[in-house]
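As you look at this complex, bear in mind that one protein chain is not there, while each of the others sits in place.
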């Protein structure tokens, strides 16, 4: 397992936040948001984070670079419901030569709902592993 | 509107059937299968139909051909539930030089749940419209 | 078929617009937004429309009322791509005692991408059909 981050429960430990409203299509027969729907929330937050740091993901991809998902870990702490206004807090954690990790805190009205970690690698259009571009390394906290 | 088919309610009017079991992930907070989940069921039936007639879709795509979806129409007649064993009946209907239409009947234990029509065009890898390959035309009922 | 609306191509013919950004999770191997992903866009626009007219859908549901989807028709005119900023224009059309219809125009940067119609009925928590509440009828254009 490559994951080495322990996601903090304090929003102040995160460097970026993206807000998303849950969809009815994402609910399930338990009356809550289905657990698989969280992964696109994390992805959407990553995409907005990339835009925020000046590297929109479609521009990154146009240069032949993709950020493959190598690992995902989600801890579901309290259900999300339909129409919740969800804040996805994100911080870039451990960065190696070929992979980087992100930690996430999901809150609704300042209350924790989930934490997560994703691990990513750079690949070209054919899926071949590449070194991380310098700007990714530069975003990582000192 | 290009749709010109009126989907029959009689399974005998269809040339192919594909069975799929509904997933819990496809349910919603109304306790039924969410209406958007039906489109992948239709698609899965199309893919199996193509395999059945000797033209698996990945082989079709490897030749640079895609079947773009131009129109979708679904009539939801009775809800699908979690764990339903669904039969998707399919028939190739109207075929023109550049488009073809499929009609669908969805049943559970021989009881109608939905009907649908999809309209497709052939496009190359860049989305440019192409003539239909002869084998599609040949599949259409006389 | 209950659909009787012909969706207009003129944004001015619609009474509400909701903006959504397409997700990477919604793309497919053709490099475009998968056709099934449009249905949650329409649903999200309906939910925001209900909020806009003072009847948030979770409040409607808390009163034991659901708006079941009876029919969906989508015409895909030009592909949506990852990261597109999509405007979903919506207008309440034909209203009967038990059903109502909505027409949609989907645009990106004022360019048409798709049109759609959905037909809905009111059901209680057990799926039994109910008369439409008066406020739905009141929203319909004179």
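Descriptive notes on the structure:
Residue numbering begins at 1 within each chain, and the chains themselves are lettered A, B and C in the order written.
The criterion applied here is as follows: a residue touches a chain if its C-beta (ideal position, glycine included) is under 8 Å from a C-beta of that chain, and two chains touch if they have at least 3 such contacts.
All values reported here derive from a predicted model rather than from experimental measurement.
In terms of the touch definition stated at the top, the absent chain reaches A, B, C within the entire complex. Looking at C:36, C:74 or C:136, the residue that reaches the missing chain in the full complex is C:36.
Residue-level contact of subunit B with the missing chain is found at 21, 23-26, 39-40, 43-44, 47, 56-58, 81-83.
Contact between subunit A and the absent chain runs through residues 1-3, 29-30, 32, 35-37, 39-40, 43, 61, 66, 68-76, 79, 127. In the full complex, subunit C touches the hidden chain at residues 24-25, 27-29, 31-32, 34, 36, 82.
The working rule: only the chains that are shown with their structure count from here on.
Placing every chain at the mean of its C-alpha atoms, the farthest one from subunit A is found to be B. Centrality by C-alpha centroid: the chain sitting nearest the overall protein C-alpha mean is C. Chain centres here are Cα averages; for subunit A and subunit C they lie 29 Å apart.
Averaged Cα coordinates give subunit B a centre that lies 22 Å from the centre of subunit C. Separating the CA-averaged centres of subunit A and subunit B is a span of 34 Å. Chain contacts: subunit C has residues 39-40, 43 touching two or more partner chains.
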